[in-house]
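Note that one protein chain of the assembly has been removed; the remaining protein chains are unaltered in position.
Every chain is named by a letter (A and B) in the order it is written, and numbering of its residues begins at 1.
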Amino acid sequence: MAASRLIDRRMGIFLAGLFVLTVAVPVGNLWIAGQPVPTYLVALIGKYLCYALLAVALDLVWGYCGILSLGHGAFFALGGYAMGMYLMREIGARGVYANPVLPDFMVFIGWKHLPWYWLGFDHFWLAAIMVVAVPGALAFVFGWFAFRSRVTGVYLSIITQAMTYALMLAFFRNEMGFGGNNGLTDFKDILGFDLASHETKVGLMMLSAVALAAGLLLARWITTSRLGKVLVCLRDAESRTRFLGYRVEHYKLFIFTVSAMMAGVAGALYVPQVGIINPSEFSTANSIEIVIWVALGGRGTLVGAALGAILVAGAKTLLTGWFPELWLFALGALFVLVTIALPNGVLGALEGGIGRLRRGTPTREAEA
Amino acid sequence: MSQQPHMIGGLPPEAQPQLYLDGVSRAFDGFKAINNLSLVIERGELRAVIGPNGAGKTTMMDIITGKTRPDTGQVLWEQSVDLTMLDEADTAQLGIGRKFQKPTVFENHTVEDNLALALKGDRSPFAALFYRAAAKEAARIDELLGIIRLGDLRRRIAGSLSHGQKQWLEIGMLLAQDPQLLLVDEPAAGMTDAETMLTADLLKSIAGARSVIVVEHDMDFVRALDCKVTVLHQGSVLAEGRLDAVSAMPEVIEVYLGR
Partner (left out) sequence: MTFVLRIVVVLLTLAGAQHAGAADFAKLVNALPHGSYHERADVVREIGKTGNPRAVEVLQALANDDLKVMADGTVVIVDDKTGAAVGAVEGASLGTPSADSLTRVRVNNMVRRAIRTATGMLTLRSPDPAKRLAAARDALRSASPDQIEALDAAIGAETDAGVKALLTEARAAAVLKTDAATTEKVAAIRLLEARGDEAARAALSPLATAKDPEIARAVTSALASIAETQRMWRLAQNVWYGLSLGSVLMLAAVGLAITFGVMGVINMAHGELVMLGAYTTFVVQQVIRADAPWLFGWSLAIAAPLAFVVAGAVGIAIERGIVRHLYGRPLETLLATWGVSLILQQAVRTIFGPDNRDVGNPGWMSGAFPLGQMQVTWNRLWILIFAFAVFAALLFVLKRTPIGLQMRAVTQNRAMAANMGIRTGRVDALTFGLGSAIAGLAGVALSQIDNVSPNLGQNYIVDSFMVVVFGGAGNIWGTMAGGFALGIANKFLEPFTGAVLGKIVILVGIILFIQKRPRGLFAVKGRAVEA
């Protein structure tokens, strides 16, 4: 009963695929002679899975609630920074300046003490809490102001963009104590596991897969609950929803905060796999790119969002490798084509096509 | 939020007016859409509000439901709650239900879900997150589907309904809310004559247990309601009384019926 609510056909297929991946990749990397799955590919797949989780987070607010957030890049980056701070402190005295407490960049800019907000980040559990708490708190405060005063539509998009931009400027400043331009990098290990080893990489990739599956199921659980239905109501007819007695701003706040936390987790898993986090993660372009993953896969389909992320990120890796000049053309064209020709995304188009074939005639819903 | 209850003429609570508007005004860019409007709706009363286009009928409903704040004046609910301090969700939770001039249903949900979402109950996000459908509610939905005669279409996506069906669905949603006061804005638009009469009957049967304010341009419909009529003109009450009486008044004929 519960399972059938959470796992429909497309979710089932996707989760099965994900499971195969999490089994095949480690086996191919660690246990088969000749390593058919090279380690760089493991890290790459892990990275895509983090993107997919981020896309699911955005789909929750955009697909189901109509909030086009251009701030999810920021939530992702904040989660990443929280994890990065832990990884920095893990380095300990192994840094270039061999300072047991201060990260290298702080020694470099002449700081003598660890700023208060870095305290405790040598404990993994605190960092793990911060990974969700910081993006969550920011989303809560921001959303509380924005939703209460009924800022909607493009205005909301623009101010989320402004928020992200302000954060980017802030993180570029050395005085912020997050490494300025260079960000946080040169990590050594996580919970004692060497980040350079194959095993750790495989482990992180598997963890990302588990996180993605959990994120998908959580999102699915939320969207199939009555709360999810109310979200769709306020997406389609916000004013009407209020007149039914629903406090629209509370619903938006709830989903925005949950989504930001999910983005934070994605960022936290991403950082140890790519080995760096810097302020460019806050750039406007990044946040909008997330939107196109979701749009390509299909808004409001969750699984589609995850697929879209993997497709676009994969294409980016391939194209920037082969024809770096072409990538932005391709991405730009993708934005244009998807919005005009594929309003329901790849998944929507596929399933719509299959459905029409089965029924033989176009349905009224499809027209509407 | 709530004020001290103060009695009018020492009446017992049941006999006090459900809704009480006094000296309400609201201007948009200097244009007075509502101008010193006063109105009393008794508990269980059915009231028709008529008036030419732009008379301020919809704006009056906006004010009652907290969508629009009046510049001056008082709006009291059951003699105790100042509605001008509340917003749409508050007034809905208090028991004021509203049907819009332009039918708005949730186009991406089924007919059934539209009704289920409107059913009276806890509206908080967490309650919604952990909500489980109860048998009693399912029965109520069946009942409502019977009333609005959309039983066959219960699993249809609401977006695919016809205009008239949407009107009915919205009436159903209004009933599902189980409100104390129903504000019904032009329910008959887009309905056949027979359906219009059915709607009138439905509203008449609802009144008594609840208060109902109906705005309508269709005079046959208003006649069928057979109730007290308020004529609104330029944001204030021009006349009040039985339809025959008000339609005989020369000033009403001039501003409204005469046109």
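Quick notes on this one:
Throughout what follows, a contact is a pair of C-beta atoms (placed from the backbone, for glycine too) under 8 Å apart; a residue touches a chain by one contact, two chains touch by 3 or more.
The structure presented is a predicted model; accordingly, all values stated were derived computationally and were not measured.
Only one of the listed residues, A:I159, A:L195, A:I276 or A:L350, touches the absent chain: A:I159.
Of A:L169, A:A196 or A:A214, it is A:L169 that touches the chain left out of the display. Of the candidate positions A:L6, A:L21, A:L41 or A:V151, contact with the hidden chain is made by A:V151. Screening A:A98, A:A333 or A:I354 for touch with the missing chain picks out A:A333. Against the chain not shown here, subunit A presents residues 68, 142, 145-146, 148-151, 153-155, 157-159, 161-163, 165-166, 169-170, 172-173, 284-285, 288, 291-292, 295, 325, 327-329, 331-336, 338-340, 343.
FYI, only the chains that are shown with their structure count from here on.
With centres set at the average Cα position, the gap from subunit A to subunit B is 44 Å. Residues 65, 67, 87-89, 92-93, 97-98, 100, 104-109, 113, 116-118, 123-125, 128-131, 157, 159-160, 173, 177 of subunit B are the ones touching subunit A in the complex. Those residues of subunit A lying in contact with subunit B across their complex are 222, 225-227, 229-230, 232-233, 236-237, 239-240, 242-248, 250-251, 254, 364-365, 368.
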